[in-house]
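Here is the structure we will look at, set down as structure tokens.
All protein chains but one are shown in place.
As written, the chain order gives the labels A and B, with residue 1 at the start of each chain.
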Amino acid sequence: MIEARPAPHIRHQENTRTVMLDAVLVLLIVYAMTYFYHGPRALVLGAWSVAVSVATDILCTLIAFKRPNIRDFSAVVTGMLLPLMMPASIPYSVVAAAAVVAVAVAKHPFGGVGHNVFNPAATGFCFAAICFGSALFEYPEPLPADKLPVFLGDAQVLLGVSPAFTLELGGVPKFGLVDMALGSFPGPMGTTNILVVLACLLYLVFRNTVRWEMPVAFFATVSLFAYCFPRADVSRLESVALELMSGMLLFGGVFLLGDPVTTPKRDLSKVAFGVASGVVVMLFRRFGNLEEGMPFAVLLMNATVWGFDMLGEHVYSVIRRRRSEVFKDQKVQKKA
Amino acid sequence: MKFSRIKKYRKKHSLLSALLIRNPVLVMGLDLPFVIAGAVSLKNAAAMSIQMLMIHMVTMLAGMLTCRALPYWLRVLVNTCVSTGMMMAARALVVPLFPGVTNSLGMYLYLMAVNGMTVLLSSSIDKRAKLWPVITGALGNVAGFSLVAFLIALLREYMGSGTIWGVAVPVPLKLDGLLIPFFGFILTGFLLAGARFLNKRLLAFVMLEAARKDTRYTRIVVDSVETLEHFAPPPVKDTTKKPREEP
Partner (left out) sequence: MENMLLFFMAALTALSAENAIFARSLGLSKTVLFINRPQAGILYGALFTWMITVSSLLVSGLNRFLTGNPHVSVLRFPGFLACVSLVYVCTYLCTKQWMRQLFNIIHRALPVSTFNSALFGAFYVSAANAHGVFQTVGYALGTGVGYTIAILIIYYARKRLAISPVPRSFRGLPVLLVYIGLLSLALYGLIGHGLPT
């Protein structure tokens, strides 16, 4: 019996579901660390964000008269990413607003999963940062004597500033590099766990969910920028370490810039994109008025992906043409 | 299906359709700066609407005169001068009516003199155009602009400032970022998408009503818009000659 199937006829083990499940798995590990540092409130925030994202996703799909795809984990990934970029003391309403904007504005008007131009999690965070600026940039101390209650109510929470804010003012963070590597400093929930995030990057690269070219190019560019133009009065190597470990840079480089939908497709384009993203992120950090410029820089770079894809295609077409000419010359010489 | 019935029903919702779908702001992208950056409160929207009424009406009438006498490039200049004069007059009227509008609208109050709808449309009037259609067209344009401005201003003032017409009202969540131009873009885009969606459903309803009144089809089962498009045509008489049966 002849069975007709539509193109493409190439089978691959990877599909949207496996890519999203990989992301969910590594984010669960990050959430485990945030539970260790901030208590059950971190997990409740994550669950609430996921619930709102999925509900918004289903609602938007129904409004478009389509069938919701429960097996698609894209809304779950967006929901899990958002609270990790925010303080553990953030109100639930802020997370909900960010999740609704991330899914309803950044994803569905552009065609849904796989077609969004802008990273939904970065969009949601940027929206929340502009609407609730002060609430988003004050962080509770990690590992407090009393863990944060699930519902804050009238509870008094001691909030502090992150090393990223200190660097923005030109100061030197009071935390040592070892403390920063272990995550014992105030900052966005998921971004302070430096070693865990690096382990997640290695896993995602091993699983081929994230290609290695882009993160390597991005972190190399950021390191070079921090080495050449330190913001604080420290040695150049210390400046590199501080820039990489403060704020959302490492987390954003892995989870925001590593999004396969909103980044270029070709390897060469990825390298160029990584370098350009590094420069833009450092410019935002130096000249921007907000202490966290990473998500804003990600949005800006998402809009330029088409340019990098075109550049990559052009370079590859030139290489292919040269190769075919060399091959023809060799053939002619052999015949002669 | 009788198309005359469809036309009759479409006329009934033509005004709504005109405001939604033939809206100069939403369809042609005219005067977007004022809607996106200026419409952050109902008072701003009211001030802009009054200004637009005065500027657009007078400039369109001036355009009717200039189109007969001047070449295009001069017409634009003269019409802009007329609209500038009207803008100053409108400003003198609007500022006492809405005292805080100078601070909240800022330069957009003055930039209404060069709003795209007025400059473009007044310079493109045909020499043979009659007075009444130009006046009604201009009124329609102003109505369309005002509708969009008020809708966006209402949403942004309520959710962004927690007030309606300057009066504090309870709001579930106040989002200051809604007053910034970026959200104006997003809201206008969603408003246009909503208007198209509404018009499509309205048209489907109109066709359904027309089909129900049509006596040719006594039994209609309609469960979706797509079904309306699949009404069977009337049966065609078989005019082919049948072969004679042989004895």
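Here is the rule we go by: a residue touches a chain if its C-beta (ideal position, glycine included) is under 8 Å from a C-beta of that chain, and two chains touch if they have at least 3 such contacts.
Since this is a predicted model, take the numbers as computed values, not measurements.
> Decide which residue listed in B:Cys67, B:Ala153 or B:Leu192 touches the omitted chain of the complex.
In the full complex, the listed residue that touches the missing chain is B:Leu192.
> Thinking of the whole complex, not just what is shown, which of A:Leu43, A:Leu59 or A:Val117 touches the missing chain?
Of the candidates A:Leu43, A:Leu59 or A:Val117, A:Val117 is in touch with the missing chain.
> In the full complex, which of B:Ile50, B:Leu65, B:Leu120 or B:Val171 touches the chain missing from this view?
Here the residue in touch with the unshown chain is B:Leu120.
> Looking beyond the chains shown, say which of A:Pro68, A:Pro91, A:Pro109 or A:Pro260 touches the absent one.
A:Pro109
> Suppose we count only contacts with the excluded chain; which residues of chain A make the list?
Touch with the absent chain occurs at residues 64, 105-106, 108-112, 115, 117-118, 123, 126-127, 129-130, 284, 287-290, 293, 295-297, 299-300, 303, 306-307.
> By the contact definition given up top, give the residues of chain B that touch the hidden chain.
26-30, 32-33, 36-37, 72-73, 76-77, 80-81, 84, 87-88, 105-108, 110-111, 113-116, 119-120, 123, 180-186, 188-190, 192-194, 196-197, 200
Basically, only the chains that are shown with their structure count from here on.
> Per the centroid of Cα atoms for each chain, what is the distance between chain A and chain B, given in Å?
So the centre of chain A lies 40 Å away from the centre of chain B.
> Considering only the defined contacts, which chain B positions touch chain A in the complex?
The contact residues of chain B facing chain A are 173, 175-178, 180, 182, 186, 189-190, 193.
> Can you check the complex and tell me which residues of chain A touch chain B?
Residues in contact with chain B: 93, 97, 105, 109, 127, 130-132.
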